[in-house]
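Only one structure is covered here, and it is reproduced in the block below.
In this view, the complex is presented without one of its protein chains, the others remaining in place.
Should a chain be cited, it is by its letter among A, B and C, assigned in written order, with residues numbered from 1 in that chain.
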Amino acid sequence: MAGQPQPTSAMQVVLGAIQLPASFRLGVGPIIAAVVLVLIVLATATAYLYVPHDPMNMNALQRLKGPSETFWLGTDPYGRDLFSRVMIGGQVSLLIGIGAAIVSVFIGLVIGLVSGFFRTADAIIMRIMDALMAIPSILLAIALVALNGPSIWSVIFAITIPEIPRVVRLVRSVVLSAREEPYVEAAIALGSSMSKILWQHLMPNTLAPIIVQGTYICASAILTEAILSFLGAGVSTEIPTWGNIMAEGRMFFQIKPELIFWPGLMLSLCILSINLLGDTARDMLDPRLKKREA
Amino acid sequence: MTLMSHDFSTSILARGRSIAAAAMLAASTAIIPAGAALAQDGETITAVMHSGLRVLDPIITTAHITRNHGYMIYDVLVAQDKDFTPQPQMAEFAVSDDGLTYTFTLRDGLKFHDGEPVTAADAVASLKRWGERDSGGQLIFDITASLEATDDKTVTWTLSEPFGPLLDIVSKQSAVPPFIMPARVAETSADEAITDYTGSGPFVFVEEEFEPGVSVTYAKFEDYVPREEPVDWMAGGKVVNVDTVKWVAMPDAQTAINALVSGEIDYLEQTPIDLLPILEASPDVVVEVRDPLGYQTMGRMNFKHPPFDDVKIRQAALMAMSQEPVLATLIGNPEYYQMCGAVFGCGTPLESATGTESLTGAGDAAAAKALLEEAGYDGTPIVLMQPTDVVTLTAQPVVAAQQLREAGFNVDMQAMDWQTLVTRRASQSAPSEGGWNIFFTNWMVPEISSPLINPMVNGRGDDAWFGWPEDPALEELRAEFIAATSAEAQKEIAERIQAHVIDVVNYVPLGQYLPVQSRRTNIVNMIPAPVPVFWEVDKTE
Amino acid sequence: MIFRNRDFSDRPIALEIKGLSVTTVGGRTETQILSSIDVTIRDGETVCLVGESGSGKSVTSLAVMGLLPKGSLAVTGGRIELEGQNLLDLDAGAMREMRARRISMIFQEPMTALNPVMTVGAQIEEVLDSHTRLGAGEKRRRVIDIMEQVHLPDVERIYGSYPHQLSGGQRQRIMIAMALILEPKLLIADEPTTALDVTTQNQVLKLIAELQERHGTAVLFITHDMGVVAEIADTVYVMRHGEIVEHAPVETLLRSPREVYTRELLAAVPSLIPRAARAAHDDAPALDVKGLTKIYDTRGVFKKGRQTRAAENVDFAIGRGRTLGIVGESGSGKSTVARCIMRLIDPTDGEIRVGQADIAKLGRAALQPHRKHIQIVFQDPFRSLNPRWTIGDSLIEGLLNFGQSRDEALKHAGELMELVGLPRDALKRYPHQFSGGQRQRIAIARAIAMRPDILVADEAVSALDVSVQAQVLKLLDDLQEKLGIAILFITHDLRVAAQICDEVVVMQHGRIVEHDTAENVLGRPAHDYTRALIEAAPGRSWDFANFRELATN
Partner (left out) sequence: MLGYIIRRILAVIPVMAIVAIFVFLLLRLTPGDPAAIIAGDSATPAQLDRIRESLGLSEPLHVQLVTWIGQLFRGDLGTSIISNQPVTRLIGQRIWPTLQIGTLTIILSVLIAVPLGVLAAWRHRTWVDYAVMTFSVLGFSIPVFVIGYIFIKIFAIDLRWLPVQGYSAPSENLQAFFLRAILPCLTLATIYVALIARMTRASMLEVLGEDYVRTARAKGVKERIVLFRHALRNAAVPIMTIIGTGFALLISGVVVTESVFNIPGIGRLTVDAILARDYPVIQAMILLTSAIYVFVNLLIDISYTFFDPRIRY
């Protein structure tokens, strides 16, 4: 492999020198997952263009109706169109997932870099992170939603806070091992400043793992939102999400399972796809796996 | 594990397949019938109540579950029959001709659970503690000259001026009935919860088995002597036919219904109407309306802050609202709800529908818009509080918000858990600073059935119920009502109050709905009463 | 007698590999790893398989063991006959029965090759568990016996020890005991001494020879080290790109290699004859180290502090244009000295004079301007370049830090590439597109881009194949000539030290035991330890590059 130069792509800048082992096969799973995910994202993102009803419009006389030409998937306990709600609800669920992933990864990255590089800050930061990790995340999230009210942002915040320590630990461990790398020591010898070493040498090492971690956070955030809704601490019913559609429908599970089935199906497909892609990305990025394949 | 993953792939809808797969398994597996192993003792009734019991002091709180708990272990001096007429329970009563002295004589054989006899001193202490908490009680104590135990069996209550409804208030079952406790317990400050749960009622509280919010066990009080009279609503003899009653809480209605169908529980106090088909399909379960009066659901505005400080805008809001969508969304099946504009409830002596045609009709969005225009509504957002965790209160705000929006209101619906809501509604701050404009709640009809006890019908400003209307005209009407001596006069004044309340939009009645209880068929003789009580009821094999 | 020179032609054949081919499977393309190789080993014979990395020697050994990684490598042709029985015909169970009983194998890394969570006694005993039905007492007796045969001290204690509690040499003895306890026909040794220090290596080689003699075992010995070959081989097979280039009895091969490749390989082996020291300039030394000491404190909350003296009282100086080597075995403190001088770690005491300035105690900011005078090249060429940066970015990192404009620095970088013998357009590529030797050139270019006065080379050629090693050493020599840099060369390899150093410092346990010209240290060692080191060097009496005995001076 070493002999002939390989083509360079723009992705390389982000993912670094990821050499795909020659024997690495993508398999059909991740491809299906990617297609499903893209479809779900597109379908929910453009939902306002095609949904037949206002997802918020209630009609008490049309409650809990079965599927019909007007209501493709039937209606919910408020007489709202289930199809429209599921499609629009996906927007909010995905927003919460992506939002929580981005915010926790960003905050975790900054704290983790500081913690990994400055030994004085490390002890204090890690004690606080240990404490945050020790608090059961769902309880912390419920308490945070209770504190801030059930808005989308407060739910994202509540899901984000417990995820941060995990990102911090990940980033910190990557930094701790990367700072032992000879090329970092070479940079020190070359007189590079601390900030240059931190941002240009160490930080890029954390990108691949935190992108993977981000996908998992995204999936788990969507799931956590559903659980918060289930426990009565989710986003208000004014704004449909997969989670609160299911939470509202749980009482009708036996007489009208569609209320849980459709949002549940969308949610599970979506999370399944994200997780599968995350696994694939992890396998591709995992240096240990690479070593084994080589 | 392969079985498990198979079941995962089975969708909820593809039920037939999973049953087939399971049936195959069943052929090779010894099946233990779930019901058999878990059968309850025949002498115990396991009941799922509408909420978990957490607070044990029925005086300090108005929570219905605690009131119901009070009726299990305590007794009351006077109780109402189905015509709202006070009848003797622990005590016979007499009123002096001038209407100033009330004498209560305790009947024989009354004992507390610790074996001590119930004395007049116990009754006096209990009434005094109750009087500090209950708003009706406060009215009486405002004009009480003396309340004392004149001997072991006699309580003499002397007033400084006549007060016609005294017996009505003392015999009421909501919100806080004057339960009789031992004097040592009743001496606890009215702001502090009691810690000694000795009563004289037909059941004994089994403290060791109490798990707050989960389960509470009551044992039959063997020494309880019921009255001779047949049971009638809350009055009459309380004959206990079972050994133990166990209340368990099941926050998930679905779970409770399944448990009832499978015989794991005997009784379900509150049944979601939408789920009735499941129960109706089961031959072992009876579904019924316990209390024909039911509940009133209502909305209350904040009089202190714009825009609802303007009567025109309140009227516009009332015009905008229509009961049917609210009730249909909340209950679903029209058999179990009733459009009703009566402030004092439909089916009560003081029922009147004056001024509520639009409410019980389709609403009048056009009139609402016109009124808004006239009042010069500037689009100030209305903070509408929506509880997320109380099943019987989730629909009203959502439907009302839509109706208000359609009439041109700018509605800011803020979702919060019920506990946040009850805290926030006590705040008199501006809506933008943590206050509010409108919220919704439910009352049992007996709780609002008269101007004396209806918490909303009170115009004393900051001393009034949340929303704090300053309404001297209303207060005058109430004084007239108290002074009235005949039922006809009361009825006439009540109608004027109705008209006034709707005119100034003191609050918005959104109709009445019926609580539906369900029970196993072997649970018989449940009393139709506003309070689910467990005397008279029996469990057959 | 330099070589073993034994004749085995009348002994029965133990192993015969005929036309063995191995290819990769499961990838997009099939790559031929072994192309029809033939190897014959007779009873009691030692066959050495030599070649550079990637030549296929390890694959050969794994193929014989039937341990090719499933799903990535597969045998596509040929036979592997052990005493006439084709191993490739055996099913998994039968093959498992062959292992340890008929063929055994020892591996390069005794640390990783032993299970860290089992006692070594149990690991040896497991061989008996798998292949015999002996009673507990008998098993233990056999284990103790073989452990004594491999000359382990304090056998009873070591029996119950875990691998991490033993030294590298002891671990390799355990491996050998494990391999030989069932007296197999054939022992495959895959670079068994590469990870060991030279003195330990010598002992292990002797042990293998001793046991082979005692049991009449055939040995297939895989190595890249010609010294080792000279020491132990009866017959040598030279491999390259999955083919056997040449095979011959050891003396024949070393004296008169037939093939060009073999000659090149031998010619690249550095000689133990030290270079003549170049004339020292009389001006001030470029680097002057005095009393350098590094002490590690391991202090616990409840434990008493314990001190590790990694380097103590180290003194030396290097003049411009000269090379000073620090040699020593692992743990001697040579790398600690290098890292202290680079100020990658803070020395506990002493002076480090770079030019006129003592940089030993400077703070981070005060140190910065001095950095450009002293640069380092690390051992591992795969990790010393940031894999996410282009070569150009890596080369100019230091120049930018010292105020050059990007264009200027890039131009300079282009020149440097040519200087180290790489094309200019390589600047736009990433490190993974280069071989190890090329990367090491780039690392050198990055260091000299700063125009340092001193270059520290910390085992800079140890990870490279001999042919590449020779090229890099040549490059360093050329650069030194052109630029007049002082080089501090850290190595464990006496041959390399002999090639490049003017002066040599020998370190042991953190202290300098000998310091003199290379000629004196290597030719007339004054210290016992130095002498032991030199005597342990395999093949020290053979001059590989010239295909003859070393001329004794």
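The criterion applied here is as follows: a residue touches a chain if its C-beta (ideal position, glycine included) is under 8 Å from a C-beta of that chain, and two chains touch if they have at least 3 such contacts.
Since we're looking at a predicted model, the values are computed, not measured.
Here is the thing to keep in mind: the chain we left out touches A, B, C in the whole complex. For the options C:Asp7, C:Glu30, C:Glu97 or C:Asp478, the residue in contact with the chain missing from this view is C:Glu97.
Only one of A:Ser137, A:Thr206 or A:Thr237 touches the chain withheld from this view, namely A:Ser137. Of the candidate positions B:Thr44, B:Thr62 or B:Asn333, contact with the hidden chain is made by B:Thr62. Counting over the whole complex, chain A has residues 29, 127-128, 130-140, 142-144, 146-147, 219-220, 223, 226-227, 230-233, 243, 246, 250, 253-254, 260, 264, 267-268, 271-272, 275-276, 279, 288-289, 291-292 touching the chain that is not drawn.
By the touch rule set out above, chain B reaches the unshown chain at residues 1, 4-5, 7-8, 10, 12, 15, 18-19, 22-23, 26, 31-35, 37-38, 52, 54-57, 60-63, 133, 135, 175, 189, 191-193, 195, 210-215, 248, 250-252, 254-256, 258-259, 262, 264, 389, 417-420, 422-424, 426, 434, 441, 455, 462-463, 465.
In the full complex, chain C contacts the hidden chain through residues 65, 67, 71, 96-101, 104-105, 107, 109, 112-118, 126-127, 130-131, 162, 164, 175, 178, 300-303.
Assume only the chains that are shown with their structure count from here on.
Remark: chain A and chain C have CA centroids separated by 46 Å (rounded to whole angstrom). Chain B and chain C have Cα centroids separated by 85 Å. Partner chain A is touched in their complex by these residues of chain B: 11-13, 252-254, 257-258, 272, 274-275, 277-278, 324-329, 332, 386, 388-389, 391, 394-395, 398-399, 401-402, 413-417, 420.
Those residues of chain A whose C-beta lies close enough to touch chain C in the complex are 2-3, 5-6, 8, 12-13, 16-17, 19, 21-23, 181-183, 185-194, 196, 201, 204, 293. Considering their complex, residues 24, 26-29, 72, 342, 344, 364, 368-369, 371-372, 374-376, 378-380, 383-388, 394, 397-398, 401-402, 428-436, 438, 443, 446-447, 450 of chain C touch chain A.
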